[in-house]
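Attaching a single structure in structure tokens format; questions to follow.
With one protein chain held back, the other chains of the complex are shown just where they sit.
Moving on to chain A:
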Amino acid sequence: MSTVTPKSPRVSFASLTPNNLGTVRKLNSVLFPIKYSEKFYHDILQPEVEDFCKLIYYNDVPVGTICCRLENKGDQTKLYLMTMGVLAPYRSRRLGSKSLELIMEAAASHAAPKIDKIYLHVQVSNLSAKKFYERHGFKEMEVHKDYYKKIIPHDAWVLERDFS
């Protein structure tokens, strides 16, 4: 008797704190072939980006992260998506979409400063990632050559979405 009435899984998000930073580090080390600096971990704890840096929980187990930073380029404020990842067994269950939508909603309603765009880099070998962002309204702006120094291919697409 293995068919218990399916309850929909609990998906929740938590802000980053020094206490759960260890979990963020663990996820990053497993999800990305990139070692992030101590400055990265310092920056994601700052209050200005609290709405844009989250841990993703699935049935109360931490399974992914999403981290952005705010960038001021002249009179424009952009939101840069630095990392987003979900542990392999938990993918294709809409966690990526849900967390991206959470961030974008926070960005759209962000008043001070007003956020104009959100953008990110995707390695040119990762077509499925590109399609994912395009489904969420992102457009390819350009190819950033040799964005990555050590991993191959070195090039990355720059994908962007406006908040008007």
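The criterion applied here is as follows: a residue touches a chain if its C-beta (ideal position, glycine included) is under 8 Å from a C-beta of that chain, and two chains touch if they have at least 3 such contacts; residues count from 1.
In this section, contacts and distances are computed from a predicted model.
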| item | value |
| --- | --- |
| Complex member absent from the view - protein name from UniProt, among "CASP-like protein", "NMDA receptor-regulated protein 1-domain-containing protein", "BHLH domain-containing protein" or "Transcription initiation factor TFIID subunit 10" | "NMDA receptor-regulated protein 1-domain-containing protein" |
| Sole residue of A:Phe13, A:Tyr36 or A:Phe132 that reaches the chain not shown, by the stated touch rule | A:Tyr36 |
| Chain A residues touching the omitted chain (full complex) | 1-7, 9, 17-23, 25-27, 29-30, 32-37, 39-40, 58-63, 87-93, 148-151 |
